[in-house]
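One protein chain omitted, others in place.
Entry: subunit A
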Amino acid sequence: MLLLTCPYCGVDAEETELHAGGEAHLKRFGPGASDEDFTAYLFHRENPKGVHFERWRHANGCGKWFHAARCTNTLEVFGTYKAQTTEPPKDLLDTIRAKRPGFRWRDLA
């Protein structure tokens, strides 16, 4: 059972306190968007065996959404950060790059 630190309330939250919300940093496409863009936004998801950026909500806690950078294979958590951002913080990316040479995720490398 995963343990993630909520960046809002600081609690090391058990998975049962959390609600998983799928991939983080999706860019919303609305009316006027092409079918391709809209389809990709709505349905296409990364499925890495490796580092992934995910959304979690501290549902049975402070109620806040946050993001986690987590390896889907080893379950290593590189960090959690608040959801009010369109990309992972630079220091977190540096940590991941240092630990996982050759790391790639969507446009990030």
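Assume a residue touches a chain if its C-beta (ideal position, glycine included) is under 8 Å from a C-beta of that chain, and two chains touch if they have at least 3 such contacts; residues count from 1.
The definition used in the following text is that contacts and distances are computed from a predicted model.
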{"item": "Protein name as given in UniProt for the chain not displayed, \"Aspartyl/glutamyl-tRNA(Asn/Gln) amidotransferase subunit B\", \"NADH-quinone oxidoreductase subunit I\", \"Sarcosine oxidase subunit alpha\" or \"Integral membrane protein\"", "value": "\"Sarcosine oxidase subunit alpha\""}
{"item": "Contacting the left-out chain in the complete assembly, out of A:Val77, A:Leu92 or A:Leu108", "value": "A:Val77"}
{"item": "Residues of subunit A (touch criterion as defined above) contacting the omitted chain", "value": "1-3, 14-15, 19, 21, 28-33, 35, 38, 42, 55, 57, 59, 63-65, 71, 74-77, 83-84, 99"}
